[in-house]
Every structure is written in C-alpha cells, then in structure tokens.
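All protein chains but one are shown at their positions in the complex.
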Amino acid sequence: MQARIGDLAALLGGELIGDPDHTVVRIGPLERAGADTIGFLANPRYQSQLAASAAGCVIVAPAMREAAAARGAAIVVADPYLAYARLSQWWAAQGRERPAAGVHASAVVEPGARVAPGAAIGALAFVGAGAVVEDGAIVSAQAHVGENAFVGAGTRLMPRSMLSFGCRIGARGIVHGGAVIGADGFGFAPEAGRWTKIEQLGAVWIGDDVEIGANTCVDRGALEDTFIDDGVKIDNLVQIAHNVRIGAHTAFAGCSAVAGSTRIGSRCTIGGAANIVGHLDICDGVHISAATLVTASIRKPGHYTGVFPCDEHASWEKNAATLKHLHSLRERLRALEKKTS
Amino acid sequence: MQARIGDLAALLGGELIGDPDHTVVRIGPLERAGADTIGFLANPRYQSQLAASAAGCVIVAPAMREAAAARGAAIVVADPYLAYARLSQWWAAQGRERPAAGVHASAVVEPGARVAPGAAIGALAFVGAGAVVEDGAIVSAQAHVGENAFVGAGTRLMPRSMLSFGCRIGARGIVHGGAVIGADGFGFAPEAGRWTKIEQLGAVWIGDDVEIGANTCVDRGALEDTFIDDGVKIDNLVQIAHNVRIGAHTAFAGCSAVAGSTRIGSRCTIGGAANIVGHLDICDGVHISAATLVTASIRKPGHYTGVFPCDEHASWEKNAATLKHLHSLRERLRALEKKTS
Partner (left out) sequence: MQARIGDLAALLGGELIGDPDHTVVRIGPLERAGADTIGFLANPRYQSQLAASAAGCVIVAPAMREAAAARGAAIVVADPYLAYARLSQWWAAQGRERPAAGVHASAVVEPGARVAPGAAIGALAFVGAGAVVEDGAIVSAQAHVGENAFVGAGTRLMPRSMLSFGCRIGARGIVHGGAVIGADGFGFAPEAGRWTKIEQLGAVWIGDDVEIGANTCVDRGALEDTFIDDGVKIDNLVQIAHNVRIGAHTAFAGCSAVAGSTRIGSRCTIGGAANIVGHLDICDGVHISAATLVTASIRKPGHYTGVFPCDEHASWEKNAATLKHLHSLRERLRALEKKTS
C-alpha cells in the first residue's frame, strides 16, 4: 500500500505544504518515522517531536503551520487527531479485504433465518432460526447469532463473538471476539437459604454505531430489555448488568462494570476498572476516574474520583494502618481543640 | 403467550382478588404496566407505585392486601419476590422452546463419548472422547465438553461455553456463554529469573444447581480439584483460581475474584469487583462489599468493607494528598496531646 500525500490532503480536506507526489507507505509515530511515513501532531505538548521527526509528511493544526513548514511536507487541518482517525479508516479500507458476501459452506444457518444477499456468514458461524442479518453485515468465523436475533446493516460480529437469542444490534456496529451479548442477568430470590432463579425474560437492545469490546458482557433484562443507545463505545472485559440503560455516546474503558438497573446518561466517560453499583441514576456528562467505585446517584455533571493513592509499600502500610483509626483521630483532634479554645 | 390470572394464583399458591378470567400477556414493572400486564410489589418502600399502577394484576404480600384490593385484581402470597421468581420460571418454560434431543449434524462427538438419548448436542458443538452427557442436558451450539468431562442431568451449557477435559458439573446447572471451566491454574516456580510451569494436574468439581456467568473462569487445581459446592451462583467475568473451595449457596457478583487456595464458606455473598487474596479462610455467612480487597482470613460472620469513598475529583485530590501523610498527622496529633496534657 502506498499513497500520494496530495491525495491524502484532499481526502482530509487539509492544506498541503510540499510536493503532492511524495508517497508514504504507512502511518507512524513521529519519533520513529522515516521519509515513507506520514505522522501527526495532535498535542502541542509534543511539539519538540515535530522538529526532530524524519517523517515524510506530518498532519498539524494551523498553529503549527510555520514549525511544520520549516521541517518539510505537511497537511494542515483544523483537528489533526480527527484527521488521523479518518486517515486510519481510509488506510484500513484500502489494506484489509472485506469478506465476500454469502454463507461459508461450513456455517450453520438454521431454517427460518433471513440473511440478506449482501451479508457475509463466515466459517463455522451459527445463525439461529428466525434471526435476521441485514445487508452488508458480517458474521465472522465461529461467531454466533441466536434465534430471533437481529444484526443491523453493515454491523460486524468479529470471530467468536455472540449475540444471544432475541437480542438486537443496529447498524454499523462492531462486536469483538468473545463478547457475550444477552446472557442471563444475575437474579435470584432467596428461599430458605437457597437461591431460586429469576428467569430473565427481557433481551438486549443496542442502537446504531455501537462498538463492544472483546470478552465484554451485556446481560439480558429481567422483564424489559437492557438498553444501549446510539454511538456508545465499550472496551474489553466490561460488565453491563441486566436492565441497565446507557445514553448515547457514552464510553466505557476496559474492565469497568455497571450493576443492575442503573441508568447512565449521555456523553459520560467511565474510566478503566471503575464500578457503578446498581439502581443508581448517573446524569449526562459525568466522568468517572479509573478504579473508582460509585455508590450513590450523581445528578451534577463533572469529574468524580475515589482511589487510594499508590505509594511505596512501607509508606502505604503505615498510612493504611492509621486509616483504621481515622475516626478516633478526629475525635482526639476535636477534644484537643476544645481543650485549647 | 397469555395466562388467566386465576391459573397464575393457583400456580403460585396465592389468594386471588378479582376476576380469575382476566388474562395477562406479560410480567412487567408496576410503573409501566397496562391491563395486560401482571406486576409485583416486593418492597413495601415502593407502595406508592402500587396505587398508581395500571397493571391488570399485582402480586402482593398480605400486609398490602387492602391497598391492592382497592386498586383492582391481585394475588396475595407470603413472599411476592419469590412468587415472581417462580412465575418467571413458568413463563420462560411456556415461552421458550427446548432444543430437541439428539446430536446436530454439524456437532463433533468423539468416539467413546457417552451422550444420553434425552440430551441435546447443538450445532458445531464439541464433545470429547470419554465425556459423559447425562439425560436432559443441553450442550448448546458451539459449546465445548472436553475429554472425560461430565455434564449432569438437566444441566445447560449455553452457546460458546466450555467445560475442559476431566472437569465435572452436576445436575440442573447453567454455564453461560464464554465461561471457561478448567483452564490451567496460574502456577510457576521461579528459576534463575524465569518461570518454570507447574502443570495443573487437578480438575474442577462442581455440584448441583450451580450457575456460572458469561466469560467467568474457574481454573483447574494444581494437585487436587477446585471445588464448588451445590447451589453456588457466580455472575459474569468472575475469576475463581486453582484449588479454591466454595461452600454451598454462596454467591459472587460480577467481576469479583478469588485467588488460589482460598476457602470460602457457605451462604456468603461477594460483592461486584471484590477481590479475595490467596490462601485465606473465609467462614460461613460473610458478606463482602463491592470493590473491597480482602487480605486476611475472616472468622466471624458479618459484613466487611474497604473502599475509598467517591467524591468530586477536586475534593478527592486534596484528601488523597493528605492521606499520604496520615501517619505523620497522627504523630503530630500525639505530640500535641502530650504537650497540652
């Protein structure tokens, strides 16, 4: 694969500085780029990398035009990071082959399933009775579409991913390997020291343009559907419990989790390994730090954190031991204040 | 699907108030229920929802009989939540088709496996040599039963779940998609700065009525079997390490983990994302809060917690910074107390 930088400038709608016929063969980080590489400077903090870079072309913001031009070829765009995203999409589209439409001979498509002619069903994949796979969708090798499930147009179920019976994902989605959409929510009624199962009668409803990471789980609802709105992005190993509702364009980093029946607003970000307990309301525009546990509803947009700071073990040990007496320290301080007042 | 509420009252062993011939077509939450819906009030705190609900029938406790009768049809039972659980089971049994017994043409059952005539082996499933699948068990599409593994009567391995070679699950269990039972425990001996693998010679032994969540891992033992007793319920993305022993009817919420060789008693509950380190003893009746790390054995039943409280980021930052000096604060307080005494 190779590309003329003149063509890339046109693709990105940017201003080209330099020879349009110069060709590049990869996108790369500035600090390890050669003449055959196009790089980008998204963060002005790394401006020093720009001057030092041997990249054949760099994508920069208008504020960096002079610095970039002094160095060599450049494409000037309003938002270099977004331009990089678009360039990566173009690059992947050129370099990766789309599977051919049709059903692989080794796949099992049960009678009563409806697979659009432009969809691709890969080797050893399973599509259950009554399922619908719309045009341009890809059910990759060894993936699973359960009975009466629905895969929207252009959505890609990657190898070994799973959309359980009765669940639905809209258009242009991606479900990565090992993701399980529609396992039973975790519901039991106590009965004389044992657990009696509550069958999960709902399913999972996922909107358009949603990406779901590898080995992530989204459970089916107890009575109604677990609901994930358009544009939500979920990383790997995330747990979305039953009855959860997630607003549009919210993003979950890896290993985060939301317990049952919690509602999360739009355009939130949930940090890696953060956990949100059940039956809460989190409003729009909330940002939760990594490894934070949220135990109460949040009604004000903002940034929330709860993490014990990391320290050398010996220091931590002393402080942690004191922490077990913090309440009494406060009492002693109060007594002292009284005494000296 | 539809049901006469007279029949449902008989099913649940409850007292019917209202017209037995009224029919409902779904179970639903009180606040969004119509005349064709049966709801339930399990928590007296939500009593206000009862009067406002348009549900065709409600399941209530004896204390709510008057309030429910004033509203319309009702079924009065001792434990409405348990009645709901039973109703959900009945509903699922009516509404969902059981796979037919027999082996799907695309499944691979190795010579020497023993599949009971009443068991169902789904599309693209694998059953290894020497494995036993008992009557009424279901090995769903793309599921895996390793060599010499044992699946008890009526147990369901959901699509893409896995019971590794030599492992055993008893009767009436459920293993959800992506669960891996019987991968190697994590054991290595250090040798000159490298790790030498300790082969895991044990397996996994699971009792009756156990449910294991999606993408959960239960590792095989180093020398003896990892052991999970009857009635244990494990949610998604849980890690049960090698040699762990879990007592009957204990429940693990999502993303929790237990490290190697720890023993956990009966009827414990482990909160979401809680972690228990290795080689501990946790007695019966212990309840661990979400996101808590347990680092010492617990010999007294009760409720245990260790979580940094979530706060607005700016407040957290000030408190966390101070926390790094907590031990010295205590010293200063002590000095002050001495001085003013």
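Order of writing sets the chain letters: A and B. Residues in each chain are counted from 1.
Keep in mind that, in the parts below, a contact is a pair of C-beta atoms (placed from the backbone, for glycine too) under 8 Å apart; a residue touches a chain by one contact, two chains touch by 3 or more.
Keep in mind that this is a model prediction, so the values were computed, not measured.
**Q** Where the complex has a chain not shown, which of A:Gly18, A:Gly56, A:Gly128 or A:Gly178 is the residue touching it?
**A** Considering all chains, including the one not shown, the answer is A:Gly178.
**Q** Which of these touches the unseen chain: A:Leu124, A:Ala183 or A:Ile228?
**A** From the options A:Leu124, A:Ala183 or A:Ile228, the contact with the absent chain belongs to A:Leu124.
**Q** Please pick, from A:Val76, A:Val244 or A:Ala291, the residue that touches the omitted chain in the full complex.
**A** The missing chain is touched by A:Ala291.
**Q** From the list A:Ile198, A:Val218, A:Ile240 or A:Val307, which touches the chain that is not on show?
**A** Checking each option in A:Ile198, A:Val218, A:Ile240 or A:Val307, the one touching the absent chain turns out to be A:Val307.
**Q** Just checking the interface: what residues of chain A touch the absent partner chain?
**A** Residues in contact with the chain left out: 26-29, 32, 79, 81-82, 84-86, 88-89, 91-92, 95, 104, 106, 123-124, 141-142, 158-160, 174, 176-178, 209, 211, 213-215, 231, 233, 235-237, 249, 251, 253-255, 267, 272-273, 290-291, 307-313, 316-317, 320-321, 323-327, 329-330, 333, 336-337, 340.
**Q** Please identify, in ascending order, the residues of chain B that touch the omitted chain?
**A** Looking at chain B, the ones touching the missing chain are residues 108, 110, 124, 126, 128, 142, 144, 146, 160, 162, 164, 178, 180, 183-184, 186-191, 193-201, 215, 217, 219, 222-224, 237, 239, 241, 255, 257, 259, 273, 275, 277, 288-289, 292-296, 302-309, 311, 315, 318-319, 321-323, 325-326, 329, 332-333, 336, 339-340.
Going forward, only the chains that are shown with their structure count from here on.
**Q** What whole-number Å value describes the gap between the mean CA coordinates of chain A and chain B?
**A** Result: the chain centres lie 26 Å from each other.
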